[in-house]
Each structure stands twice: as C-alpha cells, then as structure tokens.
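The complex appears here without one of its protein chains, the remainder shown in place.
For reference, chains read A, B, C and D in written order, and residue numbers begin at 1 within each chain.
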Amino acid sequence: MSASHTSAVGKVVLPGDNLLSLPDQGVIRVGAGLRQSEGYLQSIKPGVLKQTKSGKYWIEGRQKRYIPAVDDVVVGVVSDRQGDNFAVDINGPFPAALPVLAFEGATRRNRPNLQEGDLVYARVTTAYRDADPELSCVDASGKSAGFGPLKDGYLFTCTNALCRQLLSSPPPAVLLALGKSLQFEIVVGMNGRVWVNSPNCATTVLVSNAVLNSEFLSQAQAELLVKKLLAQVQQTQG
Amino acid sequence: MQPTAGPGPSSEALAKRSDRTELQLRVLTCERSLLHRADGSAKWSQGQTSVLAAIYGPRLTFAKKEHPETCVVEVLVRPKTRLPGPTERQTESLIRQCVEGVVLTAMHPRTAILVVIQVVQNDGCVMACALNAVAAALVDAGIPMHQNFVSVTSALMPGASVVIDPDLAEEQAAEALVCSACTTCRSWPEASAAQKGPAVLAVYTRGAMPVEDYLTLVELNRQGCERVAQFSVMAAEKSLVGKSR
Amino acid sequence: MEFVSPEGLRLDGRRPKELRKLRIKLGSLDGTDGSAFVQLGNTKVLAAVFGPRGAPTGARSSAISCVIAVSAISVQGDRRSKERLGRQATEFSRALTNAMEQLVPADILKNACIDVHVQVLQADGGLFAACANAALLALANAGVPLRDICAACHTGLLESTALVDLSAQESMQQAPQAAILYECRTQSIAIMQTDNKMSTTALEELLELATEGCIALVTAMRQALISSTVQQLSTSAPHASAAQRRD
Amino acid sequence: MAAAEITDSLEADAFKKLYPDQFYARFIADGIRPDGRPLGRARTASIGLGAVSTADSSALVKFGNSTALAGIKLEIMVPKDDTPNQGQLSIAVEMAPMCSPDMRPGRPSDAAQVLVEQLNNALLASAKAVNLDDLCIDPGKAAWVAYLDIYVLDSDGSLADVTLLAAVAALATLRLPHVAVTDGGNVVPSSEAAEAAAPDEMAVEPTKLQLRSVPLALTCGLYKDQLIVGLTAEEEALVATSVTTIVDDQGRLIGQLKAGGRAEMDIARLQDCIEAAKLRYAELAGILQQAITQYDGSG
C-alpha cells in the first residue's frame, strides 16, 4: 500500500474524473464515491478527495438525498405502522423499517406508542442498495444509548457535509461557542436532519440559524457569528 | 426550436454578429442549488437563453415502473409558454437517454430519478442549454456518474458559413442546425494515460444539409464542447469549494 | 332507390340471403398470443389477443378487456363520422366483453386477464359483426378455452325484403336493422342490437335470417380454425415442441 | 426424429430467455445475427399501396415483422390568415394496442409522440418534402388539409424507418382532386363547375402531389463496438446506443439522431451510419419506385 499523496487528494473532483492509475501490485483501499474502472481509480460523485490515515481514499460529497449506510445515526419521521414495523422516512431512496421491538425494554405486550409524524433518533442496522433499510433504537447491548423518540423541539434539514462536520470530534467551533453561553439539546442525523430543543424558542431559533450558517465558516468566523447572534438576542430582550 | 415560425430575421442580424465572432460562444453562467425542495438543481444560461433543471431522487417509484436491477430515469420538459407537445416528448426522450448514458443506474436499483426541466428564456440553443443544465443539476444532486456531458449547437447559415451557439434570430435564419452532446472526462496527472477527447453522446439535427457540412458542424461542436466543459468544471468547483478547508 | 332488382339481385350483385365474401387469416401477428384478420366484403378488421397473462397490479374489475379501435383512415367521410363510429364501437365492445366472459370458463380468468384488441382497418357495412367474429377467432387462435364458437351477423329489412350482411350503402338507410351474436350449441342469442322502428314480425323475420347467417359464418370460421391447425401440425410435425413455445 | 437435436434447440431458447445479452453476443462474435442476417444488412422491406380504400391514399409497409399502416384523408379548410397560400399536413402516429404486449390502450404513448416529432422534422422542417403551397386551392379561401395517420400494427424495431417509408409512400401516391370554389364560397368538384361553364369539357384527372424531396431513414445500433444495421425490437433492447440517419434523393443529410445511450461515437462512426443509410436508400427507393409504378399501372 502506497501512502504517497496524489495531487488530487484535498482537491475538488467531479464525477467521472480519473484520479490515478491503479498499480499492478498492492492494495488500494477505496471508500465512498469512488470505483475502479479500466485500471484507474475513478470518482463517481462530486466532492473533495480525502485520504484517511490508513490510506483509504474517499470523497466527501455534499448532497441532500441520504444514501443509507450501516451504523449511521439518523433522525427519521414515522410515516406509517405496518405490522411489526414502523415505516420511517429518513430522506433516503426507500422508507426505512423500524421494528417495534427495537426499543429498549420493548416486548410483545409493551410496545412503544409512536404516531405518524413523530420523530425518532435511530441507527441504521441494515442497508442494501435494492431494499428498505432497517433501523434500531437500541445499541448492540440492547440499551437505548440515547436513541429513541424525540419530543418537542425543532427539526431542520441541511447537507450531509454539514452533518458530518457537526458530528466530527472534536465538535466544530460553532457548537462549542453556542454551548458556552446557551443551554440546548441537539441531535444530528447523518441523513441531513438536525433536531434542536431548548427551554425557549429564541434559543432554538438562534441555535438553528447559527448551525445552518456555519457550513463554510472557519473557526474564528463561526465564533464571531455566534457572538453576533447572541448580541442581537440580548439587544432585543434588553 | 421552431426556426420555421416567426418573422424573418433582419438583414443586420445576418450580416454580422455584433458582439462576438462566428466561432465564439455566448457568456455562460451557472447557478446551483437554487431549489430548496429538489435534491439537486441548476440554472444554466447561454447569453439570453436560460434553462432551469431540477433532480429528484433516487427515490421510490411505482411498483409498475421499477426495475429490479437499475434506477429508472424520468424526464419532464416544460416549455416557457404553451403546453408540452411532441417536440417536448422528443427532447425528453433525448435527455433521458443522455442521463442514462452517464449515470451509474445499477447503483440504485428499484428507484427512480426524476429530471424536471423548465425553459426560462429561449434565445436559441434551448436543447443544448437544457442538456447543460441537467448535467450541472446531476452534479449538484450527487448522483453517481461515470462521466458527464456538455452540449453545443452550431448552425449552417445561408451562403455556407457556419456559426457556433446561434441566438434565436440566427437559428431562424439558419439552413440547418446541429446540436450535439459530448462526454467529458477529466484525468488527474497520476492517471494521465487515460486522457481521451470528447466523444459524441448525442446528436440532433434540423434542416437539410450536405454531408460534408454536417461533419464540419459536428467537429465544430466537439471543439465547442471542450470549452464548455472547462467552464462547467470551474463552475462545479466553485460550488463545492466551500468545504475544502 | 331500388335495393333489390326485379331479378332479385342487390346493388352489389348478391342475392338477398347471400353473405359477402369472407376471408380469414389466423396468427399473422407474431408478437401476440393469438390474432385474426377478417375481411367481410370491404370491411377489414384485425384482432389480437394477449393472455391469459398475470393481472396487472391494481387489476380492473373485468378480467377480459376488449377494445375496438376505429382509425380515422378506415372511415368514409370526415373526422366527425370517425368520432361517431368510435363512440358506437365503445358501446359495442362493452357488450362483446360481457359475451366473452360467458364463453370463457371462469377458472381461466382467476388471477389472470385477457386483453383483446380489435383494430378496424376499413369500415364498410356489418362492421361490428366483423369485429366480433375477428375477436372470437383471435381468442381461439390464442388457445383460450371457449365453450363454443359464436358468430355475429347483421341484417336489415329494405323495401320489405330481408337482406343479410348489409353493405355500407344498404345500412345507411333508415330501415329496420338487427345484428346478433349467436351461440349455435345452445341456440341462444348473446347480443342483439336493433336500429330503427320495426314490427315484431319484421324482427322475427330478421332474427331468423341472422341466425342462418351466423350458422353459415360459424361453419366458415370453424373451417378456418381447423385448417390452420392442420397446417400447423403438418409443418411443425418434426419440431412439434418448438412450435409450442409460441402458444 | 433426432431427439437430441430438438433438446439442443430448446436449450438455446432457454439460454436466450435467461441470458439475452450473452445469447446475442455469441452470434455477433460469429458475425451473424440470430435471424440469420449479416451485421450490415437491414430487413427486407415490402410496400402495399392502396390497402385501405376508405382513405385517399394508403400504404402498408413491413420491415420484417415491424408493420406500419399509413393513410391520408383530405379535407378542405380555410387557410390561416398568416399563410393564405398554404394548406396543411397534419401527422399523427398511433401505436395500436396490438403492436406489443406492453402496450395498453389509452392516451398516446410517449413513443408515438416522439415518432410524430421525427416525422414532422423529416418531412416538413428539414426535407420540406411537401410544399404546403401545393395544397392550396384558392388563396385565402380554401386549401387542402391532409391528415396523415400512421398506425403501428406490429412493433418490432426500427419504427422511425418504417413509419417514414409508410408516410412517404402514402404521400407519393396521394392525388388531389380538381376542385373549384364557387362564388358562394362552397367547394365543388371542378368537373361540375366546368360542366356548368362548358358542358362538353372532359373531367380532368386528379393531380399527383409532387414531393420536393424523398427522405428515407435507417436505424443502426452499436453493440460491443460493432455497427448493427436495421434493428429489431430485441436488438434495440440490447445495443448500447442507436442512431437514426435520414438521407434524401439529392444525397443530402436530412437528419441524424443519436439520443444518448450507453456508448459514444466518434465522427468516423457517425459517417459509417450515413454511408449505411445511403446504401439502404438505394434499396428502399427501388422498392418504392416499383410499388408506385405497379400501383399507377393498376389504378
């Protein structure tokens, strides 16, 4: 495996770009948005070509439609109940199935009571390109681990690139700055959906706006943005 | 694309293009992600001609329409005025087959992609402009593709002269029009051996012409496509560069 | 106008009880499960059958659908007369669908549907009778089980003479007319259509004539079905199984 | 009877059903198609003229199984104000429900509308085969409107080629009756008008509509980098892309349509398609001429 950086790494690539010639020997690890074609590594999605520390190439794209992947966390909207499953809209190609028993403490007798339109925070357990994905509201050990129905709050959508930023570790500057001065809950799904809840509406609106506007900002810019927004709120309140 | 209708062109328009040479394209502009509800959208303009394209999907489709192994592409074309008719059906069919030619439809079996095209302003070359808008919208939606396309129209004028990217007056005066779509394929230095020129993905003609003139126009379009492709890459990079920190 | 000459001949030279020349060609459309071309005088119709095949999702109430399409070029006169004929065709195809459902055993239509399409190529007199005959022949050609072979025939009472199988010119008259679809085996009428006012005795006379006409037509249709099968058996004998896959 | 032989042929059938692409690839590798044609030969064409006596002219055209019936009915209209010297040619295509098992009756299919556009483009916009001035009876008062209706009775590929030949054949045998406009604005057969004026004058033969160009089409496909000429429906489903080329009697290119698809072509390939279309043109024009001569002789 070659660890050498190609010139395309870190650059914007477009679908159909031939990125590098595949070596006759050795292993190239390929992630999302890439494929091999006629001896070349080819991008099939637009985005920035990235390489992990282990040498795996992948493309960080920026799209609205969510393509499910196993172990992603998602925020879904219950759309229907069919037998032993809830049908959940997760903004993917197919509706996801959430078994009624995939909640902490759920049994045949004690089923969770979810209505159409309710929000759930869940993880993807199966994802195939030709079939409905399956969700679960428990982790591997059967505990809820934070998953489950989301009550109240405000839901907004953003690109999957922003979701990845929000979920990255350490958390992005905008969340750190907001967290220093405000009290709120935030749940980010990989499917481009963010849920925010706080004791008062003004805070919820402020957090939502700050997050939505932070996509292309640097650390300093994000901190400045939060400061400005906070000042505005204090002004109107004062 | 109704060159037969309407009043004849003024002789001035025919005599000389005022603002550009015969082989010069009009100013290109491309805006992306302007529709909130669509999964991808783009507005492409060539001079005064402007077309808006929106992509929805890949998403669930009717059981009747779904295909077990591939993603189904549906295209709807809305003209600027009047209801869609046979002309739009043909445009839809051509655009659908172009999209099928570049999208990796096997990546999303049993789903559908809907492409909606709204002609905003027609000042010639609507078909080419629509193709370019669709190509940009596909990138915006992040649909998996193994290549992309760009399109250019050129015209054979009375007196056997040729012009590229004609406006409506030139289109109406033209003896014949050739619109073609060529594939684009970029190669980074590490894959330089893969370099290949644009090839003809689609061609659509109107008017009768000698075969030699037709081949000249196709070649002219091919060269024009290289220039459009350069612009298209630049525009796409601009829309994606925000997060390249 | 004189429709029967003193010598007892009609305008096209036929006798009052003489049918026009009938031509039947079976299985001419390769892409279908069964087809029949019927020419009765100048009336030409083509019928095709698809099925029995899996019912489409969201199946309709009726398992057999029969549609008679009248093309503009097949009709004498302008576009308006085509529209009028088209409406009559819709009405008749509904009656024909009902008659067919009686003919096909119910178990065939469980979870399956049969589509019968009739295209009128050239319309002269007795159009719907020709359509019905073509549709039934196509069904038999497709190997759809039938209780019986039926036939349809058109008659009219012109200048107090009962005439069988009216030509276009004859059927344009405001005279009593009756068309029936007749089941020979049960000796019953499946569909009857009458036009213009007539006395009951006139109707009886027409029905008797129409029945005779139907029996004659059934004989010709059976003959065509049998000879086409015999021909198939003889040509496909060395490859009997190969021919079967087009069933 | 050799049982083994039959089993073989049945297994070939099953193979074709399960793996249509591989089945076809084996034939093409041997330079022959499943129906026995070489790659470069289109199907045999046949033309039947005057098949429908209720129409003013008609043509039944078959390429192998693909069958189209074209018929023209003439009606009289008042010319449009902006074109007082012109009649009208109105083209419609209908895919008869019997033409393929997937067809359902109802609203016109997209495929039919695409064919209408291709015919409009070929006959009127590009080749200008019919000069609409020829359909004028009396400028500003009366003109012919020719309704050209094409019915696809059996859809087995190359529909653009079949429908165009059917349309051209019907147009080439169309005769316009001699009519005159009376003072009252009614249109009467000119023989009557002539009789009224000069009773002993002979009734004139209807005039043939002159075609200014005779466009004919050929559809080729690209399969594993091989050019396949004159496609069947089965082949249309398998080829990576198809190109319809229309040329006319003056050797002009009337149209070339390649509507995308899974393969691109370079200019040389497009040129190959034009050459193939020119060869096919000579063949079809001969058959058309023969059919017309025969028809004129009999009618």
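What we mean here is this: contacts are C-beta pairs under 8 Å (C-beta built on N, C-alpha and C of every residue); 3 or more make two chains touch, one makes a residue touch a chain.
Note that contacts and distances are computed from a predicted model.
With the options "DNA replication complex GINS protein PSF2", "S1 motif domain-containing protein", "non-specific serine/threonine protein kinase" or "L antigen family member 3" in hand, the undepicted chain maps to the protein name "S1 motif domain-containing protein" (source: UniProt). Note on the chain not shown: across the whole complex it touches A, B, C, D. Annotation: of C:V4, C:I149 or C:A190, C:I149 touches the absent chain (contact as defined above). Where subunit A meets the missing chain, the touching residues are 35-36, 126, 128-132, 134. The omitted chain makes contact with subunit B at the following residues, 68-69, 106-107, 109-110. Residues touching the missing chain, restricted to subunit D, are 7, 10-11, 13-14, 16-19 (touch as defined at the top).
FYI, only the chains that are shown with their structure count from here on.
Taking each chain's centre as the mean of its CA atoms, A is the chain most distant from subunit D.
Subunit C and subunit D have CA centres that are 30 Å apart. Centre to centre, using the average C-alpha position, subunit B and subunit D are separated by 29 Å.
Subunit C has no residue in contact with two or more other chains. Touching of two or more other chains is recorded for residues 183 of subunit B. Those residues of subunit D that touch subunit C in the complex are listed here as 1, 6, 9-10, 13, 51-55, 58, 65, 69, 71-73, 75, 94, 96-101, 105, 147, 149, 151, 153-156.
Those residues of subunit B lying in contact with subunit A across their complex are 39-40, 57-60, 68, 102, 104, 107-111, 138-148, 183-191, 193-194, 233, 236-237, 240-245. The touching residues of subunit D, when paired with subunit B in their complex, are 110, 113-114, 116-118, 120-121, 124-128, 213, 241, 243, 248, 251-267, 270-271, 274.
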